[in-house]
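Working notes for the structure below.
Note that one protein chain is taken out, while the other chains of the complex remain in position.
Moving on to chain A:
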């Protein structure tokens, strides 16, 4: 409860009453499904990486780029065909955590706002869901880098 402190007694009693009767998602089952699906996506990724190393002129470091590009492409395609959200309902975090989840977040927002035009619709809303990841990812990276720099300066 977000505002538990501001709730009246009556509200608090009802919330406790309702909470007791609420069906909860089965955490273990969802964790297992997420583990299997998320792992499966990573296995596909690994397969792709090996494929690029074996058949093309990539090494272990550079093969990551085409691998990620292919995974993103597949995720966007599945989003466009309206399949990704159905897989996600089953797989949960398994499809959200890998790079495919990020691709889906961007593609779904872009598709959704296509009706409002390319500039204000697609352009303005594409990062609606993915934006916070980039903002806080960059911020976190900056802070960590700052700590690292100071650490080395003082420590070394």
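Basically, contacts are C-beta pairs under 8 Å (C-beta built on N, C-alpha and C of every residue); 3 or more make two chains touch, one makes a residue touch a chain; residues count from 1.
Simple rule for what comes next: contacts and distances are computed from a predicted model.
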Protein name as given in UniProt for the chain not displayed, "Phosphatase PAP2 family protein", "Stage V sporulation protein AD", "Carbohydrate ABC transporter permease" or "Fe-S cluster assembly protein SufD": "Stage V sporulation protein AD"
Footprint left on chain A by the chain that the document does not show: 1-3, 7-8, 10-12, 14-15, 17-18, 21-25, 30, 79-80, 82, 84-85, 87-89, 91-93, 95-96, 101, 104-105, 107-109, 111-113, 115, 128-129
